[in-house]
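See below for the structure under consideration.
With one protein chain withheld, the remaining protein chains of the complex are depicted in position.
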Amino acid sequence: MSFLDTFFDGAVMAKYLPDLLAALVTTLWLSAAIVIAGLALGLVLACLRTLGRWYLTLPIVAFADISRALPPLVVILVFYFGLPGLGIRLSGPMVLFIVLGGVLAAFAEEIFWAGLTSVPKGQWEAGRATGLSFMQTLFDIALPQAIRLGIPSLVNRALAITKMTALGSVIGVKEILSVSSSAQSFSGSATPLTMAALAYLAIFLPVVIFARLLEKRYT
Amino acid sequence: MSNFIDLFFNLDIMAQAWPLLLKGLIITLKLCAVVILLGLAGGLLLALGALSPRKWLKWPTIGFIDLFRALPPLVVLIFVYSGLPFAGLELTPFMAVVLAFFLNNSAYFAEVFRAGIQSVPKGQPEAAQATGLSQVQSLVHVILPQAIRNVLPDLLSNTVEVVKLTSLASVVSLSELLYSANMARSITYNSSPLVLAALIYLAILWPLVRLISRYQRGLAEH
């Protein structure tokens, strides 16, 4: 059997293409949901932290630290296999969404916060001295600068975390990797794995290149 | 509430699972040591390649880096573990994990090293070479020390990611920490071993995560 037949078998490709396309759509909408929810939650948490109340800061920092320190797969397994014992039964995609959305929120909160702390004090003073309230200064002056500073890191982090949707294969989410893995064992060919790799490249390579261009513009 | 403690923080079950998890932890630590060292070395070489003035070296290296930044590490792992045997290359789980993560990590470390080297002012290598240092000497003694200091937080946070990444090895039945914990869970029908594994990861990584945050804050104030 030649290399091409093993990894690029046309018949196998044709057979599993529809399944894989469906899986690609699943990966895409899961990724979109995770990115939107994660960034939004991260932004809200960073804003709450600027209020400087310990009863807000403490839980936010604890959440951000723990979510950044735990391997997501551990949390996914606990949610998927542990929670049903408490009567909470979440679907695979739901578990993936909650866990990865939460992890992205933790990283995003740290990135937004680092951006906010590097906005010079004079910017806050100029805002307040012209009669803007704390909230107005936060939203119109500090936050736009913080977001701009954080964009390259946010793109990289969002990329790293949406790639983790492949972990869905462990809890039966019908995304690209799980569909191609089962196709590989049914067909006895490595071709579906090649297709999976190509599918991921189609989604993520443009993002990687976009991140490069962004970085060039920002430095 | 007692149900919750029974299911997630059952001390008896944790105690039973402890020896198994300890064995897993040792494999995780071994894996980390190998994967981090290889990733750092590979990353440095790739970074030098990506910064090379020679186009035939530069562009293929950047292509390689971007390829593995775009592919999910689990996909690379499954490809190496289940795909390569079709090409007659059968690897043990440990070797498969090391190879897959080497490819993934060196791409990520390469980006960090590249940013670091680029952050060193151009006058530095020029000054080094003007004082008679060779290109390699100026790299080792002048550029790299400054480059590494400039990207230390990113190097650290990448290292944390690598340690978390090793948990994926459980998917190809390498009996590292998470695999052992999940095994214990399926035997006992209780999630406490998973929680114990989470606590172990937390004990190793939380201090590093704190350090990174503090470092970033310090940089912001300058």
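Every chain is named by a letter (A and B) in the order it is written, and numbering of its residues begins at 1.
Here is the rule we use: a residue touches a chain if its C-beta (ideal position, glycine included) is under 8 Å from a C-beta of that chain, and two chains touch if they have at least 3 such contacts.
Here is the rule we go by: contacts and distances are computed from a predicted model.
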| item | value |
| --- | --- |
| Listed names "Tryptophan synthase beta chain", "Glutamine amidotransferase family protein", "NADH-quinone oxidoreductase subunit K" or "Amino acid ABC transporter ATP-binding protein", with the criterion being the UniProt name of the chain not displayed | "Amino acid ABC transporter ATP-binding protein" |
| Which displayed chains the hidden chain touches across the whole complex | A |
| Sole residue of A:P59, A:P84 or A:P120 that reaches the chain not shown, by the stated touch rule | A:P120 |
| Residue of A:R53, A:R89 or A:R148 in touch with the missing chain, whole complex considered | A:R148 |
| Interface with the undisplayed chain - residues on chain A | 120, 122-123, 125-133, 136, 140-141, 144-145, 148 |
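Methods note: only the chains that are shown with their structure count from here on.
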| item | value |
| --- | --- |
| Centroid spacing, where centroids are CA-atom means, of chain A and chain B in whole angstrom | 18 |
| Complex contacts: residues of chain A adjacent to chain B | 3, 6-7, 65-66, 68-75, 77-78, 81-82, 85-86, 110, 114, 117-118, 159-160, 163-167, 169-170, 176-177, 181, 184, 189-190, 193-194, 196-197, 200-201, 204-205, 207-209, 212 |
| Residue ranges of chain B in contact with chain A within the complex | 3-4, 7-8, 66-67, 69-75, 78-79, 82-83, 86-87, 160-161, 163-168, 170-171, 178, 181-182, 185, 190-191, 194-195, 197-198, 201-202, 205-206, 208-210, 213, 216-217, 220-221 |
